[in-house]
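Have a look at the structure below, then the notes.
For this depiction, one protein chain was excluded, whereas all remaining protein chains were kept in their positions.
For chain A:
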């Protein structure tokens, strides 16, 4: 469907023009300008320096770490999101309402609080700290901690996209498939999954973008060990604090590119879903 505003030709076109002008100006000022500035600064000292900044071992490691985190977190969240949405949409069970609310919690809690909670739970002085230490398990200031916090922060994305679709669709198609002799797995892969595929992809893109960009929660649990537990967003801050502005902007440009790619994919998916 399309919503096209029609303008009464007798009316002055001034007001709409003014509003559109303001909207464009504000967007340029607070979105486009900073983005352009990132690239301008990243390339300020030329291609060579930009490439050298990106090839710096610490930066490469940060990119690698961020990718690993996303590669672990996104599939888990997809599985969790489908499972949770399916359970909520198809079954009535005790605690269903709690689950619905619980899925939303990460949206309303500041990521830094999540980070601190994990610290208090798994940290050296934390609740599970002594046990973890006794078993020689390092959660805080290591990959598991970063993954856990990122998972917490991105948990709602897939479930929230998939759930309304599943609820709207109801279970009749699945029941029809069952009466036609389909096994549980066949029902899932041939009926349930194709129905939610665009919403699922959309949720996965949002989830990836967030997982890659997460800063607050991760900064608490990572410990910022350069070349070990420094994710890309943390690395940008670190470089910036080192007064290496060009390096910081070079790293930031990678993040920005990732975000732009996610944005394009998201827009494409939206068009696809709308069709």
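Please note the rule applied: a residue touches a chain if its C-beta (ideal position, glycine included) is under 8 Å from a C-beta of that chain, and two chains touch if they have at least 3 such contacts; residues count from 1.
Everything that follows uses one rule, which is that contacts and distances are computed from a predicted model.
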Choices "protein-glutamate methylesterase", "Lactate utilization protein B", "Sulfate ABC transporter ATP-binding protein" or "Iron-containing redox enzyme family protein" - which one is the UniProt name of the chain not shown: "Sulfate ABC transporter ATP-binding protein"
Touching residue (missing chain; options A:49, A:142, A:182 or A:245): A:182
Contact partner of the left-out chain, one of A:67, A:173, A:224 or A:256: A:173
Touch residues of chain A, complete complex, unshown partner: 172-173, 175-183, 186, 190-191, 194-195
